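All protein chains but one are shown at their positions in the complex.
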Amino acid sequence: MGRASTRVTIWNEYRHEKDNPDVAKVYPDGIHEALRQGLAPYGFDLETATLDEPEHGLAEAVLDRTDVLIWWGHRAHDEVDDRIVERVQERVLQGMGLIVLHSGHYSKIFKKLMGTSCALKWREADEKERLWVVKPTHPIAAGLPEYFELEKEEMYGEFFDVPDPDELVLVSWFEGGEVFRSGCAYHRGHGKIFYFRPGHETYPTYYREPVLRVIANSIGWASDARGAAPWYGNAAPLETIRHKDV
Amino acid sequence: MGRASTRVTIWNEYRHEKDNPDVAKVYPDGIHEALRQGLAPYGFDLETATLDEPEHGLAEAVLDRTDVLIWWGHRAHDEVDDRIVERVQERVLQGMGLIVLHSGHYSKIFKKLMGTSCALKWREADEKERLWVVKPTHPIAAGLPEYFELEKEEMYGEFFDVPDPDELVLVSWFEGGEVFRSGCAYHRGHGKIFYFRPGHETYPTYYREPVLRVIANSIGWASDARGAAPWYGNAAPLETIRHKDV
Amino acid sequence: MGRASTRVTIWNEYRHEKDNPDVAKVYPDGIHEALRQGLAPYGFDLETATLDEPEHGLAEAVLDRTDVLIWWGHRAHDEVDDRIVERVQERVLQGMGLIVLHSGHYSKIFKKLMGTSCALKWREADEKERLWVVKPTHPIAAGLPEYFELEKEEMYGEFFDVPDPDELVLVSWFEGGEVFRSGCAYHRGHGKIFYFRPGHETYPTYYREPVLRVIANSIGWASDARGAAPWYGNAAPLETIRHKDV
Partner (left out) sequence: MGRASTRVTIWNEYRHEKDNPDVAKVYPDGIHEALRQGLAPYGFDLETATLDEPEHGLAEAVLDRTDVLIWWGHRAHDEVDDRIVERVQERVLQGMGLIVLHSGHYSKIFKKLMGTSCALKWREADEKERLWVVKPTHPIAAGLPEYFELEKEEMYGEFFDVPDPDELVLVSWFEGGEVFRSGCAYHRGHGKIFYFRPGHETYPTYYREPVLRVIANSIGWASDARGAAPWYGNAAPLETIRHKDV
């Protein structure tokens, strides 16, 4: 699905990796850098941005050159400036793709675009997750087997308070007894959004091939060709209106 | 669809009716009062609320006794207090129904719940609108013919920047050449939302039988029985997790 | 959801119960009779029909008085007469509700209405199933907790070759590692169809309260009020067509 010309900005909160040795061991240069390296073979034009950069690394000029934005955040959602959130929302509605990963479900930008609480059940218990493809015809499933497994992950469980996805691609099974809609595709305005569940910071999830493939596929899907940008406002009639007395 | 026990609060901006003689002629006591009288035969427990009341008439105690909130606003969307908007959003996600009428598409509460711009094309040209039922099995279509007409209405045209409705019930034909998704049903959190297009303030739309029937049906749909309220947070496992070394 | 006036016909293949002592022990009078007794408290007007009756118990007169048809079949799908299948399909498209249970996924009538193979993965291993509500606002979830469990059931696993449900209400977790879309609601023509997964013939599933509640709710949903029956064919214009030379 990758096209060489697709410009991807990988945004990461980048706090756990600096403060928590367990996380640093897994992602020594940050989750964003692991993703950058993992997605490189797909031929995208990749850059990264993090919370503590000016404007969180998401200046207008950066978004100008971004086709798809990837978002990983967790404990510092509240530190993301509302103006940047509004800027990103506007860009998505104008056509920029947005891939929200794991704990990004609770980010300001995802909640703003969904309109719901985006709450869920969770558990950190080193348990097995198995992700089943329930829409094999979807381009985000391209090249995937019928399911793939992650030996240890955080659990997310239903009810997941998001709008029913426009396209439900993946459903997770968890060892502890829950299910979860783990691959949820949305169309919003002139843009596309994909929520992808896995990726707790203490596990090497973002080095796993099927995980990277899903993210790469979602970049391709979110940046695919589409119709003309909509125009809004006061519209002249296209047909003659007969002002009848009724 | 009406149940005697359903408590409905009809919220109206109530400005046009006071300032514009053309509107006052159609709705002398306000759109909210016309709706209250028109919906009375359906047996709901109805009250009204307007922008210029304290807390816009939407105090916590009012929402406590509201199963379904109807919303009509237009030129003063910006005057609605953000805290009230957040309060209403929270209630919807907890189960309160919300029926958004006509120019309410641009209200803060609808935009917040949709996550999109909710923009559209529009035209005031006294033109004919014909609303076609495209989902006859939906309870909001109960008792409707295959289509119904409004001799003079404002035009709203596509692209309508909302999420694809979970259930698309009505599509409008306009004399001037446009189409519009006019009856859009959404599930959000533990609540339901229905957007219904017609109702420009200068036309007697809210006295029309099929229009009132759609609103009454949507109240029934939005207040229908449902499953347990979801619980969110840290969840104990339901099955034994075997901590294997991988 | 039950209305006293709703007339339900419970159709059962009724072969396993007569030939297999293990099944007879669980359902001595047949699955249809267990369902009839279990649904009686909901106030429906219930009758039963079985494969070996003339016209499989589904004469025109029976369907004339049926609002909702329940279908359980398994090993004798091929013995169902194609003319009866066409008759039932026609009735569904005209408004009769259809509730397809468990192995009925492979019935002629379900495959005909879905247009797909309706194939799936399966396993008989006495394993635990946990059904999660993923659409708590749906009337079929009315009165259900967030999940319910069946200690021993047959497993059905994805990919389930059906059209994406119009409304996905339940997703199952299985002890052996699979997930399944277990409560799938469809609108077809002027009728509604609900597929509900549980109910292998060797388990007492149809005596379980949440299972009966789901079936009762689905009867209410499938027989709910709706819009006018569509009319098809050559239609006179509703507006003047100007025959311009182009």
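Note that the chains take the letters A, B and C in the order they are written out, and that residue 1 is the start of every chain.
Assume contacts are C-beta pairs under 8 Å (C-beta built on N, C-alpha and C of every residue); 3 or more make two chains touch, one makes a residue touch a chain.
Keep in mind the model is a prediction, meaning the values are calculated, not measured.
Student: With respect to the chain omitted from the figure, which of B:D126, B:E178 or B:E201 is a touching residue?
Tutor: B:E178
Student: Quick one: say which of C:A24, C:A59, C:A76 or C:L93 touches the chain that got left out.
Tutor: Answering carefully, the residue with contact to the hidden chain is C:L93.
Student: Over the whole complex, note the residues of chain A touching the chain we left out.
Tutor: Residue positions of chain A that touch the missing chain: 1, 130, 133, 135-139, 141-146, 166-167, 175, 187, 190-192, 224-231, 238-239.
Student: Even though one chain is hidden, which residues of chain C still touch it in the full complex?
Tutor: Spelled out for chain C, the touching residues are 89, 93, 112-117, 119-123, 125-127, 151-152, 155, 157-159, 161, 163-164, 166, 175-178, 186-189, 230-239, 241-244, 246.
Student: Mind listing the chain B residues that contact the chain we can't see here?
Tutor: 130, 132-136, 146, 157-160, 164, 168, 171-174, 177-179, 181
The rule we apply is simple: only the chains that are shown with their structure count from here on.
Student: Determine how many degrees of rotation, between 0 and 180 and to the nearest 5, align the Cα atoms of chain A with the equivalent atoms in chain C.
Tutor: That rotation is 180 degrees, given to the nearest 5.
Student: Spell out, as numbers or ranges, the residues of chain A touching 2 or more other chains.
Tutor: As it turns out, chain A has residues touching two or more other chains at 157-159, 164, 177-178.
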